[in-house]
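Every protein chain of the complex appears in place save one, which is left out.
Now for chain A:
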Amino acid sequence: MYRVRLETRNDLAIWRETVRPLLEARIAPDRIAWLGAGDAEPLFAEEVLPAGRREPIGVPRAFLAAAETVLCHADARRFDLLYRIALRLQRERDLLSVASDPDIVRLGSMEKAVRRDSHKMKAFVRFRAVDEGNARFAAWFEPEHFTLERTAPFFAERFSGMEWAILTPYRSAFWDRHRLVFGEGARKTDVPAQDALEDVWRTYFAAIFNPARLKIRAMTAEMPRKYWRNLPEAEIIAPLIRSAQIREAEMIATGASSPPVRHVRHRARHEAETGGGEDVTSLSAARAAVQACTRCPLYQDATQAVFGAGAAYARVMMVGEQPGDSEDLAGKPFVGPAGKLFDAVLEEVRIDRRKLYVTNAVKHFKFVPRGKRRLHQTPNAGEVSACRFWLDREIALVKPAVIVALGATAAKSLLGSGATISKLRGAPIEREDGTVVFVTVHPSYLLRLPDRDKAAAERAAFARDLALIRDHAESELGHSVALDRPGADP
């Protein structure tokens, strides 16, 4: 048997120096007896490492990281486990990724225990003021493993502007606002016996607790009783549990009282929830009323109704299908990718968007959720027909002479269910109310074309349609929607 003594509990560098010659000599794990700090000398005699051939050794970086953590475990068998894995790694290079290997399972669970203990130290250390004015604090903590050294830097970073000490039975950490140093283990009586704030903290703890949902096991799973003796709030846990059911029963039995005078004075803002807007007489009133619209179910999941925007008395009104993701978030029509393309083509044919009124056939965004994205859905005939109410209001209030249907949904809303783009585009169509409708594609159609040549051709056709509308407005209405030439007279 080889007897190997490790006086430091959790130092990776010393551990490496200690095991290196053993690994080089390929000593079998069952021939080594590991002695921790303070362990008594065993009765058997020590063997001398065999002289002669030393073989090269190497371990993956990931193993050293794991070893550094597992060395902090309080279980004395950690030395044996780490050595055994280190030795196996000399022949089984991929051992660490064989997650079902019993040694690797054990390594993983020890690593997890140390990490958890360190995490619980971050959570359950409770500082008490030593000198509040000068921000000097001290805490007593009893970790389950040797985790003070690996956790103290967290406190140094978080409380760098304070002076603090964390005392544990095996070691102590001190921060003087500049340097972190470690010293001997200490006793509970070395820190102040109380802190004036602890009573305030207990008040908070008691008030934030909801007695109507007692789940004691959920509490102890995350805050095991072994930590309670150093937690100032723990002393009121038992009384809180005892009174919980009584308090809950009281709440239920007492029931409602009559409202206070203050409440009666307040007049809740009870807007007339007609939800309809039948009586709107202006565009701004319609814009406000549409937010309460429940004529079809689309309001349930959309952010907001997106009403039309642009010149209030525009002669030319553009009608798209429905708001998309961007429009739904911004509350404005044609601001997303299709809106940007629309703007670009308008600019190409020298049309000034500010002279138009731009809106949609359907005011709420229809979509299906896919993870973190919303996929556009074409509105159905019922939704389009429900929303005709608002489109009709916009037409009645803006009074355009020309209406442009962008895409099939708008065309069907304006001209009836038989309308198709291919048959109708390129020529004005007169409606019963005297307005003239032009039909063209929706700009989002251009974005969806995968074939580059086809996309370019379709875009050119869209631009021709818009130019036709521009010229129609000029010749038939004597109204210009063109961009003003720079320097020209207003």
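Definition applied: a contact is a pair of C-beta atoms (placed from the backbone, for glycine too) under 8 Å apart; a residue touches a chain by one contact, two chains touch by 3 or more; residues count from 1.
Note that contacts and distances are computed from a predicted model.
Peer 1: Match the chain absent from this complex view to the correct UniProt protein name in "Outer membrane receptor for ferrienterochelin and colicins", "Putative DNA modification/repair radical SAM protein", "Cytochrome c oxidase subunit 1" or "ABC transporter permease".
Peer 2: In UniProt, the chain that is not shown appears as "Putative DNA modification/repair radical SAM protein".
Peer 1: Which residue from A:90, A:304, A:435 or A:480 sits in contact with the chain not drawn here?
Peer 2: In the complete complex, the chain left out is touched by residue A:304.
Peer 1: Of A:135, A:429 or A:482, which sits in contact with the chain we cannot see?
Peer 2: A:135
Peer 1: If I consider the whole complex, including the chain that's not displayed, which of A:4, A:64 or A:162 touches that chain?
Peer 2: Touching the chain that is not displayed is residue A:162.
Peer 1: I'm checking contacts with the chain that's been left out. Which of A:68, A:111 or A:233 qualifies?
Peer 2: Selected residue, touching the omitted chain: A:233.
Peer 1: One chain is left out of this view; which of A:219, A:285 or A:429 touches it in the full complex?
Peer 2: Counting the whole complex, the residue in contact with the absent chain is A:219.
Peer 1: Please identify, in ascending order, the residues of chain A that touch the omitted chain?
Peer 2: Interface residues of chain A facing the absent chain: 94, 97-100, 102, 105, 119, 122-129, 135, 137, 139, 154, 157-162, 195, 197, 199-201, 203-219, 222-223, 231, 233, 237, 240-241, 244, 248, 251-252, 254-257, 259-260, 262-263, 266, 268-270, 273, 291-292, 294, 299-305, 325, 328-331, 367, 369-374.
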